[in-house]
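Shown here: the complex without one of its protein chains, the others still in place.
Chain naming follows the written order as A, B, C, D and E, and within any one chain the residues start at number 1.
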């Protein structure tokens, strides 16, 4: 079994807040990440798939195909976007790194399966100091 | 003469646009960077000062003091902020990396001079692929 | 289950040696790392906790809180310190990357548990070429 | 149990192709990676071994010894070499990152075992965007 | 005056050798870099242009346009290629980092000038340890 990882990046705006709270309460819970005027990040996304290298090609998955899937189902929807207001798969969800990673898993699991590989891990870096990993459960 | 560089980071939202243009024209000129709903970046800021090391301390400038100046005059004003709408020294200016770097120079030149060093260069990275340098003229 | 990682750094002096050996024997076993006059590193510490994102906040743990715990229980005790002589939780222990990582686990396990998360992994980089991981057992 | 990782690098030429296919078919399957005139990479290799730190030395394995093993059994054979034509342990195999990682495992498993540690993982980065991991099965 | 830098990457094969020397003499002068069967690198290319930010757009140059020029005149010609045998602008030249950087300058100087900016510096990294800079003279 080989675990293959593709790195992609996107730049987006977001904020952490609960719409039912006022700004003071949001600041109390989420700190400066709750700024009502938004802030943003250069997100770094690592997609890991697992599989047995094909006997013919020596590859778990065609990397160009994998990159296209990530572009189509994730990057095009989030790059240079507002994660709270413009991304269909984030509607009604907290735009925390944890929830974004889980939502990206949902986007990619089926298309990657159809390409012949199996999604194993989502790793999402918000900054050089903060990152999360999600394995689908 | 020694050139000493301090690295600081900030995360902010912005967009590139001219308020007198409509969205179509802004998109034509600025591409996806003009998204009206904002996007954002992890900016990396390198401040270079020059000077002759002090005979007593061996230092061009006290690094803690330099970091405090950068925090007070720049980072506190831009970190987790919207560069277009919330930053006083960016009012009425295009929030391009070029103009942000020039504006940061204006913020830091005098306070650094008063600390005994001389500002030499502002380097601002918007992404791992794009950066600018400004020498004050 | 989400695995969330916080990166912190500290700079410290250390040496590898057994007090019951003489300098020659220490050099034979530990090489230049046994230098009696010390050497040092910029250590990079990655703390991974695991948990289910809170339904209210979307977060496994408040990152500011997590960072404060790491600062209080580890960084303040080791940063700009001598790991062999000044760090209470390293007394009588070999200051190898392996043992430092295990000792940091002991420092953090309980405080992180009390904050509502669960410590999952300590990763400690001594240099860009050498690092260790410890999972608590 | 401690997992200790050593990083080494090598620069090599390679191409992806099946000798029984013509250039057109190879290009169709492997894209520009099939260029008959070769291309190359700065490979970054992470070798992870696992073990219990020695009670005497506090170390899982002597890092200088581990580095020597990796140099002797892998780096000297692949650095500044053509992975398709000059590397004995790659003869008759596809020079994909997946297969190279698996072949490196075979090279290192026994010598590392004899040094007193146990090989746990091979991680091989072909570019900053593409990498694989292999655990020996 | 603003100095704006764009980073691009390419992967290529090369060797250092003089065709009029035999393999022994080439090895004596160029070491393992002279391997007749090629080796390769992940080259990192930094293109710096200088100019005054446009009063209308706040930009020295349109980054998408600059990236397209670099792609068309350099990357498409060298990526996944053999620098010694396949690159028209390297014909008859030593494929050293120094000469490649100078050749890239020649490729880019005029097209960048026509785009309204002025080429200032080529920086080319062959490995994380080796790089060159060229300013056109």
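The definition used in the following text is that a contact is a pair of C-beta atoms (placed from the backbone, for glycine too) under 8 Å apart; a residue touches a chain by one contact, two chains touch by 3 or more.
Since the model is a prediction, treat every value here as computed from it, not as a measurement.
Judged over the whole assembly, touch between the missing chain and the shown ones holds for B, C, E. Chain E meets the missing chain through residues 16, 18, 29-31, 93-99, 101-102, 128-135, 137. Contact between chain B and the absent chain runs through residues 1-8, 48, 53, 56-60, 63-64.
For chain C, the list of residues touching the undisplayed chain reads 9, 11-14, 32-33, 35, 37-42, 79-82, 85-86, 127-128.
To be clear about the criterion, only the chains that are shown with their structure count from here on.
Chains that touch both chain B and chain C: A.
Shared contact partners of chain A and chain C, listed by label: D. When the contact pairs of A-C are set against those of C-D, D-E or A-B, over half line up by residue number only for C-D.
Centroid analysis (C-alpha atoms only) places E farthest from chain C.
Rounded to a whole number, the gap between the C-alpha centres of chain C and chain E is 42 angstrom. For chain A, the set of residues that touch two or more other chains comprises 128.
Viewed as a contact network, the protein chains fit none of the simple shapes, being neither a path, a ring, a star nor fully connected.
Pairwise chain contacts present here: A-B, A-C, A-D, B-E, C-D, D-E [touch as defined].
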